[in-house]
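As you look at this complex, bear in mind that one protein chain is not there, while each of the others sits in place.
Take a look at chain A:
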Amino acid sequence: MSSRETILAAVRANRPAPTSLPGVVDFEGEATVERFTEWLHFIGGQVVQLAPEQPLEDVVRQLYPEAQRIASNLIPASVPVDGQTAIPVLEAVELAVLAGEFGVAENGAVWVPEANMLHRALPMIAQHLVLMLSRQRIVANMHQAYAQVGHTGAYGVFIAGPSKTADIEQSLVIGAHGARSLTVLLR
């Protein structure tokens, strides 16, 4: 018998009495920009509110005046990136400006599906990350977030703040392996 069959047979022999699967829950909650902003600040990110007519590119330049190598499908990019981009090119990206789908008020997370990433590694390998988000697209909690996502797709990530670690004496350090900073632009 293959290991697959052995394992499945052992599970069938040993599994406990059947119980029912609880229904899908929500619990609702406050789906506000204020709460989203508060949590994103708490976890080390920042939120910048854009005026309706303000050009995105100008805001990005103001926030990251030193960034030369920018990858983006929202503003004119200096580094073209797609799924086939070579690793050394990706590695040199200073700033990625990408679209988030929606934000989660209870924890500051933003849903970024593969389609928005240009390359799967881009949101993590870029030194800094900017995510563009609509103010209308804030959900209260992770229940609503997964209801909104439906299927998580081939690859998709909730990104909540910049990369961080506290592995040395529990001291919080921002910028472990992924983005050193995360800015969410709300319009």
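Assume contacts are C-beta pairs under 8 Å (C-beta built on N, C-alpha and C of every residue); 3 or more make two chains touch, one makes a residue touch a chain; residues count from 1.
We take it that contacts and distances are computed from a predicted model.
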Name the absent chain as its UniProt record does, using one of the following: "Phosphate transport system permease protein", "histidine kinase", "4Fe-4S ferredoxin" or "ABC transporter ATP-binding protein".
-> "4Fe-4S ferredoxin"
Based on the whole complex, identify which of A:Ala31, A:Ala96, A:Leu131 or A:Ala179 touches the chain you can't see.
-> A:Ala179
Would you indicate which residue among A:Arg69, A:Lys164 or A:Arg187 is in contact with the undisplayed chain?
-> A:Lys164
Where does chain A touch the missing chain, residue by residue?
-> 2-4, 6-8, 10-22, 24-25, 27, 39, 42-43, 83, 87-88, 90-91, 104, 106-109, 119-121, 123-125, 141-147, 149-171, 173, 175-179
